[in-house]
Structure formats: C-alpha cells, structure tokens
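Missing here is one protein chain; the remaining ones are kept as they sit in the complex.
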Amino acid sequence: MRALLAAAGVVVDHPGSPRVLDGLDLTLIAGRRLALLGANGAGKSTLLRCLSGALRPSSGAVLVDGEPLRHDRRGLARHRQTVQLVLQDPDDQIVASEVRHDVAYGPTNLGLDAAEVATRVDHALDALGIADLARRPVHHLSFGQRKRVALAGAVAMAPRVLLLDEPTAGLDPAGTVALLETIEVLEARGVTVALSTHDLDLAWRWADEVAVLVGGRAVVGDPGVLLADDDLLRQAALASPWQARVLRAAGAAIPTPRPRDAEDVVAALGIRESAIG
Amino acid sequence: MRALLAAAGVVVDHPGSPRVLDGLDLTLIAGRRLALLGANGAGKSTLLRCLSGALRPSSGAVLVDGEPLRHDRRGLARHRQTVQLVLQDPDDQIVASEVRHDVAYGPTNLGLDAAEVATRVDHALDALGIADLARRPVHHLSFGQRKRVALAGAVAMAPRVLLLDEPTAGLDPAGTVALLETIEVLEARGVTVALSTHDLDLAWRWADEVAVLVGGRAVVGDPGVLLADDDLLRQAALASPWQARVLRAAGAAIPTPRPRDAEDVVAALGIRESAIG
Amino acid sequence: MAGLSLDDTAWTNRWRHRSVAEKSVLSLGLLLVAVTARTPVTGLLVVVVATAVACLGARIPVGTWVRVLLAPASFVLLGVVGIAVTLTPSSTAGSSAAEVWWTGGPFAVTAVSAAQAGETAVRAIAGASAVMLLACTTPMPYLLGALSRVPGFATLAEIGGVVYRMLFGLLHAQARVRESQAARLGFRTPSVARRSIGLLAATTLVRAWTGARRLEEGLAGRAPAGVPFGAPATDALRWAFVVPAAVVVLATGVVGWFA
Partner (left out) sequence: MHIAEGFLPPLHAAAWTAAAVPFVAHGVREIKRTTATHPESKLLLGAVGAYSFVLSAIKLPSVTGSSSHPTGTGEGAILFRPPVMAALGSVVLLFQALLLAHGGLTTLGANIMSMAVAGPWAGYGVYRLLRFAPWSVAIFCAVAVADLATYVMTSTQLALAFPDPQGGFLASWERFLGLFALTQIPLAIVEGLVGVLLMNALRSWAGPELRGLGF
C-alpha cells in the first residue's frame, strides 16, 4: 500500500461562484484502480487537473510519494514525468498533424536523443495498438483513433500514474473493451491508472476503489459498498449500477467479491437453470 | 401505422473510401420510438443527416409521407418544418449568443410574424424546462444546458419528427433521465422521436423498435429480439444489454413484453425473496 | 468556460437590457466631452460622473469598476512616459532652468513635455472611463445589433456576431491545448516554446476552421444558408432616460469647459 499520488485538503475557488473543490482528500495507491464518479460539474475534471499539476489549488496540496508538489518550473517538470492526464476531447491534446510527430512531441521536449525518442514512440504506439497509424495524418482518423493517439502521447512520457478523464465517453462498446485491454497492458508495465466516468457499470466492473464527489469532497471506498449506497448516490445525483439494482430487487445482499458480469449476478442470486419454468 | 419518414435504398459514397451507407432502407412510423444503433463509423450520423435533408444521398431517396424529398430550396424549406435534427455537439448548432435569440433563429427565418415567433420560442423553452435561461448568454451555460438550448431550437421549428444524434452522450445519469422526460413531453405534443445511441441499455428500455447498422444497411426489429441476437450484435461490433445477458446467463427466455428494469428482470427470473438463502 | 470579466459585467449589470441608443448618448457623449476638454478639470469630472453613473445607476460593484479602469490606466501611464521624456534640448543654454525639470544622459523632462503628458493622461483616462461605461453595461451582441442598423455596417456587424459566438469556445480550446502542451513539457526551453506556440497557433486555426464548417452544417437544418442571424431584443428607447442622460453630459461639458 504505497501512496503514490494524493490530494490533501485541496480547495479550488472561482471567484463569484461556489467552490468546486472544498477541502478534498484522496489517495492513489500504486497498482490500485481508482474510478472517480460524480455528476456533471461535480469537479471531476478540476480534481484531475489539480493532480496532474495543470491547475494550482487555491489551498491544500498535491503530494507525490508523500512530498508536496511545488508549482515552480522544476517541480512541474518533474511532476509531468510522473503523472500524465489524458483529456476527454483528444483534440485538446493533439498538437501535430501526423500521429508519429504528435506522440514524439513530449519525449522530444524532454530533450531525449532521437533514438530514445523513437523507442519511446514505438513502445507507446504498440501499447495502444496503433503502430499501423504512425504515419497517418491525424485529421483523417476517427474519434476513437484520435483518443488512442492522445493516450499514446501521454504514455510516451513514461509516467507512473495515468489519469484518464472520461476515457470511454463517445466510444462504442467495442471501443470500451479495447480501452480496458489497453489499460491492462499499461498496468502490466507498472503504470497506475485512475479514471473519471459517468458510467456506473464501468466503475463497478473495473475499479478497485471508487471516489464519489459530493459537495466538493470525495467519499472513497469499495465499489460494492458505495455504489449500493442510495443515500450517497442520490446526493451525488448518480444511480446505482444494474448489478446492485438487480440484487436489491431480488432482496439479495451484495456478496464479496461483488458480482461483476451477468453470470456472477445470476450465481449470486442462487439460480440454477432447472429452477426456472 | 403511418410511414412518416423513410429512407429507400439510400447510398452515401465518399470517393476513395468504402460506402458509408449502401442501399439502406428504414421507415419511421408516426408515434413509434426508433433507436438507431451501430459502432463508431457505422453511419448513424450520416443516416440522420440524410433523413434531415442536410446531406443529399449519392443515390436512393428520402420519403416524407411517401413523397420523395426534393433537395431544392422549396423542398428543403418544407422539409425543415417536418424534420429537425439535433446534433451531438450543441455548439455545432447554436448560432446566437443569447438563448432566446438563438431559439428564435429558425422560426424567424420561416417568415412568421414576431408574435408567432415569440409564442413558438416560449413553448419550446417550456418544453425543455429552460424558460429561466431565456436571457442568459450561451457561453455561460453548462454542456447539458447548451444541449437543451440546441434541442429547443429544433423544437421551435414545430417539426413532426425529431432526430437526436447521441442525445445522452456526455450527460450524467440525472441528465439522461431529464432528457427522457423531455422526450415524453414532446411525444405528448405529437412529435415522433428517433435517436441514435451507443447506450444499449437506453435502447432496450426506451425504444419500440431498433435499427442496427451493419455494412451500410439497417436491420430493423423488436429490441427484445435484435438486442439478444448475438450474431447480429457481433457483426455490428455491439454487445447485448445487461437485461438480455442476465436472462441468458440464467438460461431464461426473454418474455414479451421484455423486462426493462431490475424489478422486471427479477420477476422474469421467477425469483421470490424467500427463495434466496 | 473561459470568461472575460468585462463581458461578464456587461451581462449581469442592471442596465443590460436598456436600449443601446440610450446608453450610447451617455457614454459617447461623455467620451466627446473627455477628448475635447481643454482643462484637466473636465477630464476629472468625466471620470467622476462615469464612475457615479456606473456604480449607482448600473450597480456595477465598485471593486469591479476600479479593476476595469486599472488596465487602461496603467497602459496610459506607461504610454505618457514616452511623451514626458524628450531628447535633451540641443540649446539647453537657451532654456531657463524652470523649463527643464530633469535631465539624464540624452533625455530630459521639460515643463512643456510634462504638461503635454499630464494632459494626455487625463484625457485618455477620462476617455477610457466613458467608453468602459458602455462596455460594462452592454453585452457585445446588443452593440452589434445596434451597429447593424447603421447603413453600411450590417455585414460587418453580422460577422462580429459570429466572432463573438465562436470566441469563448476558441479561447477555452486554446487554453486547454496550451495546458496539455505544458503537461508534455512544451515550454521547457525557449526554442521548444517557440515550436509549441507555432503548433498552438496552427491547431487553434484548424479548430476555428472546423468549428465554422460544422456550424455551417448544423445550421443547414435550421434555415437556408446565408439568411441574416438577426439581433437580440433590447428594451425600446425611453426618453425618460435619454433626456436626463443628455442633461448630465451637457452639464459635465458646460461645467468642465467653463470652470
């Protein structure tokens, strides 16, 4: 249980409007999957931008390996080799017109030599399964492909933590499956992944831990517990995932480990095929 | 069963790439909810743009009340009053900077007098529940609010058919519920609604009929049948909704009417609370 | 979304819905008084009147108003240094000591140049406060709507409307791209930063371009291409406002010119 990245009492204020984040605490443990949940405007993106160093909190601190992040030139430069954020809209992140050039942008800026840059780019393209797109112009790619390019650009920075803002938004079911497979590849390479999402079902299936944003703070806990907590979800303007709803409708408790797929749910309900007329 | 709007053998070609739509047939029946499903790039948006008159098919025809749409000035002007399309990104459709002014854009250009325009705008804002935003600048609104403004702009044209491209994309669960309520209000006013979506669960719960786009054509049928058809869904790079998956895992057939909520599913499984250990 | 504080004030003050003509009488009238003033007293009077009208009439918070004026004021003060400092008179011997206030190397500040600088500073700050009265009380689309009724300006005003509509999305996108460039260390050294700025400017133009094309497609379903976008509604012109406004302007002028 190593605290890799943490928010400690983070406050984000925009003058004249209610606080977006109001003393938020959150800890990312190495190798543990965190899903960030909350309604539109609850502050998910703001929190991710704080954690990535893009936004400086009005007060509170971001901690890396227990050390507070310093928002000066050197502190940020180091931080960016530890933490990378992938935005929801890939067009906010792609700066070059050709895939390979874009993925190379970060490593080149690091001042690596050409050979090292090329290795980094190849690895990133491989991890994302888009080696065949390397020489394609970005504006000819589909939305899903551009999402992968943006992700490759972050992966090429070789971060230890990857933050994904709504990574499945706009993807079809096959695209979502492919993304989850990519995340597994990255995790196997030692990257810790946290993501924000509206998709409760995804959070239930994927996460080791969920953080529900309510009133500028995070309620953190086990998905099987928090995502079945109707009071909390109502406050957060969310709904529970279907797995929890089915179990509740059947009057069954949520077992540990929680049932993720249809098969698990059916097993938890204790149904044998023969029992059904 | 009145055929309100139809695509007959619609082909859309982009030179140099495979056909997006390849002889597609589809019929919208008045008062019947149609959900359009397909992977990214399957041609959902292209089809909707054809139906709305924004895109002229390379061959084939769009039929309104059985009459082929003519893509000249007069034909399109009439078509706009019958069919309105709401795009996924509201910023692609909002032209004015103040909500009321934007919603009035379509009706004003129909040549209506000022009083009639004002009535139309008020009705549209009411239907969307955004009367309080009427004088707000668009750039101060959230994404969800801008989506409602774009929808109000279409509703103010008093169309008989409303086509919604990915209306729930980017909305949180509460936003999705609110959208579905709005659709019911519009249906009560006699508007026929069709939408495209990636959300299989939404299609299962909401639609009277689904059209799955595969290979440039549409397979049309009952959601309870098509969304449990694994062969079809695999071809379309889609997955079945959880309701169908749970019933299948339990070895149960899908009853008619199909079970939509967790309660219905549990009932279809024939579980009584006492049966669970 | 990224905002501009002047713009936010224009949308939220108490005079927002007033006819643009009404507010123009007041603001442009005061501007005329400010730039034609013959003594600094007039300029100071314009600042006082504009401030009173903005804060008491339109209920613009005093802090906001001061911040609004601070930007142009600092520009002006920096600018007048270039007027105050002249080259050392070649015939210094001929000038009396009273005329040269300060010398340093080839530069000097003389009584004449200092007076000119002071006069310019007052005129500029007074002018800015008069114009800010309009800028703070009237959202840009309303101004453009009024401009479009002036013969010859319709097309320009209409394009201005599109500029305004696209502005905020583009500012937001530009800020986001810059932020993600920084995240990939795009501003680490000056040469890296120059390349990043070039790429940023290019992406932003592509964004503006594709945004316009997508808007064109999106609007095709709403109205035929090329129809005017029209102007937002404002209240009708009320003489009950115009007459007192004209009186205030005249009074400021008369008091200022003859005081």
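In order of appearance the chains are A, B and C, and numbering begins at 1 in each one.
Here is the rule we use: contacts are C-beta pairs under 8 Å (C-beta built on N, C-alpha and C of every residue); 3 or more make two chains touch, one makes a residue touch a chain.
Not measured: the values here are computed from a predicted model.
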Indicate each shown chain that the hidden chain touches within the full complex. A, C
Looking at C:V48, C:V66, C:V150 or C:L205, which residue reaches the missing chain? C:L205
Out of C:R16, C:R165, C:R184 or C:R222, which is the one that touches the chain we can't see? C:R165
With the missing chain put back, which residues of chain A would touch it? List them for me. 96-98, 137-139
Where does chain C touch the missing chain, residue by residue? 4, 6-7, 28, 31, 34-36, 68, 71-72, 75-76, 79, 82-83, 85-87, 89-91, 110, 112-113, 116, 120, 123-128, 131-132, 134-135, 140, 143, 152, 155-156, 158-167, 170-171, 174, 178, 187, 190, 193-195, 197-206, 208-213, 215-216, 219, 225-226
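Following the convention adopted for this analysis, only the chains that are shown with their structure count from here on.
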Find the chain most remote from chain A, comparing centres computed as mean CA coordinates. C
Could you give the separation in Å between the centres of chain B and chain C, each centre being the mean of its C-alpha atoms? 45
Per the C-alpha means, the centres of chain A and chain B lie apart by a whole-Å value of 29
Give me the residues of chain C that touch two or more other chains. none
Where in chain B do residues touch at least two different other chains? none
Contact residues on chain B for chain C in the complex? 49, 52-54, 73, 76-77, 80, 84-85, 87, 89, 91-98, 100-101, 104-106, 108-109, 135-140, 153-154, 157
Chain C - residues contacting chain B, complex: 1, 3, 8, 11, 17, 139-141, 161-162, 164-165, 167-169, 211, 214-215, 217-224, 227, 229-233
In the complex, the residues of chain C that touch chain A are 173, 176-177, 179-186, 188-189, 192, 196, 199-200, 203, 206-207
